[in-house]
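Let's turn to subunit A:
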Amino acid sequence: MALLELRGLTKQFGGLVAVDHVDFDVNEGEILGLIGPNGAGKTTIFNMITGIYPPTEGEIFFRGERIAHPSLTWKERLATPLWWVSWLPVSAIKKRWDGMRTLRPHEITERGIARTFQTIRLFKNLTVLENVMAGLHHRTRAGVWGAIARPPSQQQEEAYIVAEAEKYLAFMGLSDYRDELAKNLPYGHQRRLEIARALAAEPSLLILDEPAAGLNEQETLELMDTIRQIRDSGITILLIEHDMKVVMGICERIVVLDYGKKIAEGTPEEVQNNPRVIEAYLGEEEV
Partner candidate 1 sequence: KKEPETIKIGLEVPLTGDYAYEGQGMEKAVRLLVEQVNEQGGLLGRQVELIVEDDAGDPTQAALVAQRLVDAGVVAVIGAYNSTATEPASEIYNEAGILHITPSSTATRLTQKGFQRFFRVCFLDDRQGLFAAKFMKEVLGAQNIAILHDNSTYAQGLAEHTKRYAEEMGLNVVFFDAINPDDTDFTPILTNIASAAPDAVYFTGYHPQGGLLLKQSGELGLDLQWVMGNACNNPELIQIAGLENAVGTYVTTEPLPKDLDYPEAKEYVAAFEAKYGEPVASVWWLMAAEAFNVIRYAIEQTESTDPAVLAEFLHNEAKDIPGLTGPILGWDEKGDRLGTIHVAYVIDENGNFILNPEQPSP
Partner candidate 2 sequence: MTALRERLQKVNPLWWQLGLLVLAILFPLPLGDYHRSVLWRTGLYIILGLSLNIIVGYAGLFQLGHAAFYALGAYTTALLNIHFGVPILLTLPVAILVGAVFGYLITRPILHLRGDYLCIVTIAFGEVVRLALVNNIFGITGGANGLSGIERPVLFGLVLRQPIYHYYLVLFFLVFTIFAVRRLENSRLGRAWMYIREDEVAAEAMGIDTVRVKLLAFIIGSGWAALAGSLYAAKITVVSPDQAKFLESVIMFCIVVLGGTGSIPGVFVGTLGMVTLPELSRALKDWRDAWLGLAMVTMMIARPEGLWPSRRIRMEIRAAKEEASVAPAAGN
């Protein structure tokens, strides 16, 4: 069983079919590239995987669990007995209802999928360290009482959060900027910080949306190394990128989309030589 499975995934915006019956799998431990012309529907797929919006059709499975499917219409909800009692604080009901409703983004993160955004979305006015600490939120527990009473367990947890966050900062080479406000970092560092924050959520699948955009070639090379390292630490990676050097350099497999449809899938070599891909995306000569 693949780690992530997309089955007949479709998304419509009004009359526009942005993603059109797409199927593919992401296998444990691989780096999979998702490419395609601008507006092909790549980011939309990411948004469906991470629960930002539900698909119009189709399903997504993560470790065999269904994490996305079309949300129930009001009519269907009214016709579902479970919906009527879903607010009851009974765990049996809750469990069954959870299987029917669409999951919210934070629940998907809890299941082990973390992402970065195409347009950077850091907490601009918080420090670099605080940004990374956000990733640890769902892995820790302290609540209201813990905060006020501050038992030793909660103090330990706080120390753990900071230590972990620092670990990821160091990994992404950002330790020097620990107490800077995120918005004051240069663009390239902001990209890295986004990755550090996502890593802090300890995902088993990391989703990167154009991580190399805005980086110069030198920085891009460094990023490629980093991504490989992340994969080597056991995290599966799904990646959108327009920089062919990156895609061809690190991906084991590539899926190509055009106008919402999957037009090719295979190793970098296969994809590179696929005439449809060349016509729609790469252009005649190699970049």
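Assume contacts are C-beta pairs under 8 Å (C-beta built on N, C-alpha and C of every residue); 3 or more make two chains touch, one makes a residue touch a chain; residues count from 1.
With respect to how the candidates were assembled, all candidates are chains of the complex that A comes from, given by their letters.
The structure displayed is predicted, hence computed values, not measured ones.
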Item to complete: Any copy counts here: identify which of 1 or 2 touches subunit A within this complex.
Response: 2
Worksheet item: Which positions of subunit A touch candidate 2 when the two form their complex?
Response: 50, 52, 104-107, 109-110, 114-115, 117, 121-126, 130, 133-135, 137-140, 142-144, 146-148, 150, 154, 157-158, 161, 181, 183-184, 197-198, 201
